[in-house]
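One protein chain is absent from this view; the other protein chains keep their places.
As written, the chains take the letters A and B, and residue 1 is the first residue of each chain.
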Amino acid sequence: MKLTALIERDLRLAYRRRGELATPVIFFVIVTALFPLALNPEPTLLRSLAPGVIWVAALLAVLIGQDSLFKTDYEDGSLELMLLSPLSLEWIVLLRVFTHWLATGLPLVMLSSLMALLLDYPMHAVGVLVMSLLLGTPVLSFLGAVGAALTVGLRRGGMLLPILVLPLTVPVLIFGAAAAGRAAVGEPAAAPLYFLGAMLVLALTLAPFAITAGLRISLES
Amino acid sequence: MFVWFHKLASPPFFYKFADKLAPWLGWLSLLVILAGLYGGLWLAPPDYQQGDGFRIIYVHVPSAWMSMFAYMVMAIAAAIGLIWRLKLAHAVSAAAAPLGASFTFLALVTGSLWGKPMWGTYWVWDARLTSELILLFLYLGYIALNHAFEDRRTGDRASAILALVGIFNIPIIHYSVTWWNTLHQGPTVFFGPRAEMPASMYIPLFIMIIGFMLYFTAFILKRLQVEVLQRERNTTWVRELVEKS
Partner (left out) sequence: MSSWHEFVTMGGYAAYVWPAYGIALVVLLVNALAPGRQQRRLLKEIRRRANPKERSE
């Protein structure tokens, strides 16, 4: 199977499951909306909280979405077939996580501008907010995928995945929220964005190995 | 010498070795810790700034150090277990985790008790305490994953991957938390020994760290005996061991 054929297949399957894949995005919107309800919806308060709230909501939404990454393939046996494919499993996994992000993470990134509006986040800084999420959510996807690979064989692995992965996502959260926070008050946000970029490169190159190792271990039982 | 090391990888040999060594190390660690406590709680003079309150350092710093050391042991053992497929190495990881988590918990609690009189609050979001908190979550995640599988071998191998991903991330996490801390002009809380600490203050600290290391070795050996028994319960050597006792 050629790599492009793989991407096509994954996207087509994702489209068929689009209801299921919409859950993270809906979750993101709801969680973001919960904060003003839980706190004082006073604009200045919301504005100061907005970068953090949007980022935490995005983080949780992406992690929740990762549970379905390998589950269906594991259950119908196509995951084992992937192991037998002539293509290296690392590449298959890389593309799988990428297409999954296209289906679940990218809509989230685009919706964040709308969430910014809800939380009185300054419009002049939305570009940085979106950029931070654009760089950060794929990293979160890859980290979540490591957790998904390790827990795919467990019946109740769903709740365990976030617990395993959340501590690892702290750097992404810190730099992402810092970038959005700085831009909101007019400070330069280049440094945290560069860090996010560096983490994205690390994730792209190293995560597939951890993910495939996890999948092999999960499948051999 | 090398042959002996090789034999150590065999579970029955290791079990008997641990059985003999652990008590000695255990009692030795008690002696060393008592010596360190005598030096730290009695002999060392009070600090010119923190008075006698600084003495928490003699449990806080050794705990924090051990929390990181235990994770290193856990990760290195995980790598050895994966690369050379050694069951015993995975058992070492599994044995190190609860000890490491305990030390992390202790570092956090003693840090909190130190912080309250010195900086006014029970919790301070300084870089090191926050990193310790995240380390605790990493330990708990490892333990949870290890116990989630019915097949112990799969559980060992899966949590080994998690331990390795964790060890890779720890420097990144620590750097990002430090960066975050300076960003928000967090309190530069000082939990470590200062450069100009007189010998009467830092020697007991050094002794306490050695005591904790001995303690860790002794009781990881004991825990390893339990881990080995659980993994090897159906083998002949275990059955013979049980019949003899």
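In this section, a residue touches a chain if its C-beta (ideal position, glycine included) is under 8 Å from a C-beta of that chain, and two chains touch if they have at least 3 such contacts.
Here the structure is a predicted model, which means the values were calculated and not measured.
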Touch partners, limited to displayed chains, of the chain removed from view: B
Options B:13, B:105, B:125 or B:175, residue touching the unrepresented chain: B:105
Candidates B:55, B:128 or B:157 - the one touching the absent chain: B:55
Hidden partner interface residues of subunit B, rising order: 26, 41-46, 51-53, 55-56, 59-60, 63, 98-99, 102-103, 105-106, 109-110, 113-114, 116-117, 215, 218-219, 222-223, 225-226, 229-230, 233, 238-239, 241-243, 245
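By definition in this document, only the chains that are shown with their structure count from here on.
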Gap in Å, rounded to a whole number, between the CA centres of subunit B and subunit A: 32
Subunit A to subunit B touching residues, read off their complex: 146, 150-151, 153-154, 156-157, 160, 163-164, 166-168, 170-171, 174-175, 178, 195, 199, 206, 210, 213-214, 217-218, 220-221
Subunit B - residues contacting subunit A, complex: 82, 134, 137-138, 140-141, 144-145, 148-149, 151, 153-154, 157-158, 161-162, 164-166, 168-169, 172-173, 175-177, 179-180, 183
